[in-house]
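With one protein chain removed, the remaining protein chains of the complex are shown where they sit.
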Amino acid sequence: MNRSLERQRNILDFTLASLLRRKGKNLSLLAIYIFIVFIIASVTFFTTALKREALLLLSEAPEMVVQRLSAGRHDLISHDYAEGIAAIRGVTAVTPRLWGYYFDPTTGANYTLLVPPAGTAVPGVVTVGAGVARNLGLAADDLLPLRSYRGESLLYTVEAVLSSESELIATDLVLMAAGDFQQLFNMPPGFAVDLAVSVANPRELATVAGKIVERYPDTRPILKSEILRTYDAIFDWRGGMMIVLLMAAVFSFLVFAWDKAAGLSAEERREIGILKSIGWETGDVLLLKFWEGCAVSLSAFCLGVLFAFVHVFVFSAPIFAPALKGWAVIYPAFRLTPEVSPLQLAILFFLTVVPYTVATIVPSWRAATIDPDAAMRQ
Amino acid sequence: MILHPAVLALLIASVLISAMVLFASFHASHILKHWDRESGSELQLQLERNTYLISTLLAYALLFQLLSLALLVYVADTLHVQIAGAMCAVGTFNANSLGYPALALKIGNFLFAGLWLILNFADARGYDYPLIRAKYSLLLVLALPIYLESLLVWRFFFGLKGDVITSCCGSLFSTGQGTVSSELAGLPPLPTAGAFYLGAFLTLALWLWFLRGRGRGYALAIVAGLTFLAGVAATISYFAPTFYELPHHHCPFCLLQAEYHHLGYLLYATLFGGAVAGMGCGVLAPFHGIPSLSATLPWLQRRLALLCLLCYGLFTLIVTLRVLTSDFRLFS
Partner (left out) sequence: MIHLSAVTKSYNTGKSNEFTAVGDVSLSIARERVTVLKGPSGSGKTTLLSLIGCMSRPTSGRIRLSGVRPSWLPTGEGETELDVTSLPERFLTDIRRHAFGFIFQQFNLVRGVSVLENVMLPALPSGERRLEITARALALLERFGLAGKRESRVELLSGGEAQRVAIARALINDPLVLIADEPTAHLDSRLSRQFMELVESFRAEGKTVVIASHDPIVYAAGLVDDLVEMRDGRLAPAEAEPA
């Protein structure tokens, strides 16, 4: 046992020394290897981080939202529906919600307008998110001008700016009273954008949703779990698509690695010949090649992951953001929460190190089976 | 199909493993056909070089097999979010009829590959290639379930449909929910746990018996194999609920999660390690009469038997400690 450990150590020492001796030669391979790990790591880190941000946004969302469809499109829903749904067994509360988007042509920004529940907002007064305040240079007691549906300018007094702690979720928020909202968008009273439904027992959500559709066939209940599932699937799908596209790059890297491993230089061939002739066995050279592969893969993997980490979590993934963000989801300036899971590393390992290792098995074996007497006949 | 990066990783891994095994079995059949140890012909020299290639391929295949087994479970656990009604990995595997067969084959193939490498290790220590025919014939047999496993893994993932809100209708859930069973029905807990303890005890007894030079290791191997099965069954029916302190949560996969300090990895590593070592003891048993192995085999078998005992011992220790220290009683 001890002897085989010592053998491993002796050969590992020699391998590392040889690699350092030839570092110039392995540099191109290492650079491409690092780049491949970096790209794939960036994709997985970025999609996972986006997914997490989306989930974070949803954490405050109601368990179930009921929308009304008209001609297959989302339409306003009457408060009558709310009363009917509240009567269904198991439903604890139904809250009509008023919310929408407002495009500000002067700054080119989109704001989310929201009526807080239970009439806490005073007419003519708004509370704005930190991003909105920054954008328009607003402070408390300033006036916020918004253009109504008819094009007239309406002024609202800013009562307060939301704290920057909630920046991620509330940065583009404008909170206003129901009457102001209806006036701004020409929305009839007695209607809501959608209904938030609470159910006592979460296990009954599906049953309740079924009953709602049964009673009001023109409604569409959406469960939070479904939205989560959809986000999950969409981000995974995007990440998966990117990786499928990147597989072409991985494949060319493998061809390069194979070529590099198969095309031993005369110097290396001579060296292995010498080792074989002075008493190294095929298994010993294979072990040497194994350690060589480990050293190359380990350094490429660690450096690639490190670069990807910096790229995604420090610089917010400038390379992929346009392709992967898709819809204008997330707010301009924020940093993704750094988190790397073992699953991501395992995926990376299988997509890069495993194919690399497989591609080098046969060339390594070829190198290791050079005849020992080859060194004598030169 | 769910196009998760991890699914891609698994699909690629299964193709690579199959390709490696296919390549290795191609060379193995060549060796079986042309092997002539006495000859010094160039063909024979080449075949002997090829034995190194086959061993290397299989060693890597086993390593990747083990890692991809862990990845498969991990992925199943991640994907359950996307499958309506699935609460954890159990639900994902249950999402279509191929999940569990694929998982079971993967475990079986891992055990097989481990046994093959033990045989290979022994063969490499005989100076006249004593097991060459046995091990390469076995390799050809072993290859089939590995191809089958790849096929099942591909079909499992291609058959897996994420439940996504579509633009026309938001109420898919009512069809999905409840159809995927999210629990494993456990065997009766106490008898199963009893069977495991009996197996562990018998392993100890047979180890002592074997150490005194009795028997060739067959009995130990059979008991080790049965104890492995009993261990898995008892984990599902008794040990897992004890760890979770939830009487109806029989999931064998949640143990792997951070909430339980990833203890599952240690538990399954000991169980799998013990099974490979114990059954490996029996795989070597028929070759006792071979002179070139007469020095190696008993030594190797004793090592394996000891390893098996240590693994099962550690498993038993962990689960027993938990059963004793937990306030939770499955029957109260």
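Labels for the chains are A and B, by order of writing; each one numbers its residues from 1.
Following the convention adopted for this analysis, contacts are C-beta pairs under 8 Å (C-beta built on N, C-alpha and C of every residue); 3 or more make two chains touch, one makes a residue touch a chain.
None of the values given here were measured: they were computed from a predicted structure.
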item	value
Of A:83, A:267 or A:339, the residue in touch with the unshown chain	A:267
Per the touch definition above, residue among B:1, B:32, B:69 or B:124 touching the missing chain	B:124
Which of A:17, A:31, A:200 or A:244 contacts the chain that the document leaves out	A:17
Interface residues of chain A (partner: the chain not displayed)	2-7, 9-11, 13-14, 17, 21, 267, 271, 273-275, 277-284, 371-373, 375-378
For chain B, residues in touch with the removed chain	37-38, 40-42, 45, 48-49, 124-125, 127-129, 291-292, 294-296
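Convention: only the chains that are shown with their structure count from here on.
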item	value
Computed distance of Cα centres, chain B from chain A, in Å	33
Contact footprint of chain B on chain A as seen in their complex	43-44, 47, 67, 72, 206, 209-210, 213, 220-223, 225-230, 232-234, 236-237, 239-241, 243-244, 247, 282-283, 286, 342-343, 346-347, 349-351, 354-355, 357-358, 361-362, 364-365, 368-369
Chain A-touching residues of chain B, taken from the complex the two chains share	2-10, 12-13, 16, 19-20, 49, 52-53, 56-57, 60, 64, 67-68, 70-71, 74-75, 78, 81-82, 84, 162-165, 168-174, 177
